[in-house]
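Here is the structure we will look at, set down as structure tokens.
Removed from the display is one protein chain of the complex; every other protein chain stays in position.
Letters are used for the chains, namely A, B and C, taken in the order the chains are written, and counting of residues starts over at 1 for each.
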Amino acid sequence: MSDIQELIAIIIKFRDARNWKQFHNPKDTALSLVLEATELMEHFQWKNEKEIADYVKKHKKVIGEELSDVLYWVLLISHDLGIDIKKAFKKKMEISNKKYPIKKAKGSHKKYNEL
Amino acid sequence: MSDIQELIAIIIKFRDARNWKQFHNPKDTALSLVLEATELMEHFQWKNEKEIADYVKKHKKVIGEELSDVLYWVLLISHDLGIDIKKAFKKKMEISNKKYPIKKAKGSHKKYNEL
Amino acid sequence: MSDIQELIAIIIKFRDARNWKQFHNPKDTALSLVLEATELMEHFQWKNEKEIADYVKKHKKVIGEELSDVLYWVLLISHDLGIDIKKAFKKKMEISNKKYPIKKAKGSHKKYNEL
Partner (left out) sequence: MSDIQELIAIIIKFRDARNWKQFHNPKDTALSLVLEATELMEHFQWKNEKEIADYVKKHKKVIGEELSDVLYWVLLISHDLGIDIKKAFKKKMEISNKKYPIKKAKGSHKKYNEL
């Protein structure tokens, strides 16, 4: 079993033991994904670069928890919608490779449609 | 190499070929994570249950791309901050197991502090 | 003094008494706006239509507070960037009127580019 399959198995076991599948429609799970992503972002609010560097050093555990909460929803949604996330990810990276050709994109933070 | 490590290797190769590490501070990467999560959510906006079921069937590819975009930032941020996301995830699930005891949480969508 | 000017005056007095202008750059204030908007959304997470109707009746006060938090940032950002929000709003509604012609948009939840 791969890593990703292992984590998905943990999620589904956790979810099904609580009989929560009934709540997991696409709209509410996507909404949950957004909420967890904003919880990570909140850690960096108002802080300047130096403050963030200090903060990150001292709060690795909680930041790892926030990232895990986001990953939870990515994997659960993929699973429920029948999406092989590893395969989808590799395909998406091929698209990104074409959208952002190295020659044009190198050192630039512009969006692909502005390159 | 595990599959999470494999995906991280793809990300870092893609990023470094474009010399983008210079932009990847915690605040802007977390902001990007939020933006990608909202792009997924937008697919389900205004649609009722039946419309979503139909939509999901016909748009699996693009939904897989949106989920991949979120996963990209989860893995990149974890990597850059020195967080072993697989390990962090398993620890977080142990915490969630305690926060949501099966007896109390079964069949309920309440938050742990309201159970 | 108009309503909106009155509310902006309250915000600026509150902010300046705390010497917080130093933190109010566009990136962090926009990030705050997003966080407050997600706090409102969280109230409706997992709830079905009936549960939401019940919830709204009993939680008008706190929902009003969340909406106020969002309005706070809309008005503060407008003020700080020298944008007359009332004027901008009216102009935007003219654009929306053209983007969503009544004949095409009536009864449809499609985006303007799909009408």
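A few comments on the model shown:
Everything that follows uses one rule, which is that a contact is a pair of C-beta atoms (placed from the backbone, for glycine too) under 8 Å apart; a residue touches a chain by one contact, two chains touch by 3 or more.
Just so it is clear, the model here is predicted, and its values are computed rather than measured.
In the full complex, chain A touches the omitted chain through residues 27, 31, 34, 46-47, 109.
Summarising the interface, chain C meets the missing chain with residues 2-4, 7, 10-11, 14, 17-20, 22-23, 25-27, 30-31, 33-34, 36-38, 40-41, 43-44, 47, 49, 52, 56, 60, 63-65, 67-72, 74, 77-78, 81-86, 88-93, 95-97, 100, 102, 105-107, 109.
Mapped onto chain B, contacts with the missing chain fall at residues 23, 28, 31-32, 34-35, 38, 41-42, 45-46.
Throughout what follows, only the chains that are shown with their structure count from here on.
When chain A is laid over chain B using CA atoms, the rotation angle comes to 180 degrees (nearest 5). Distance between chain centres (mean CA atoms), chain B to chain C: 26 Å.
The distance from the centre of chain A to the centre of chain B, each centre being the mean of the chain's C-alpha atoms, comes to 2 Å.
Each of residues 27, 31, 34, 47, 109 in chain B touches at least two other chains.
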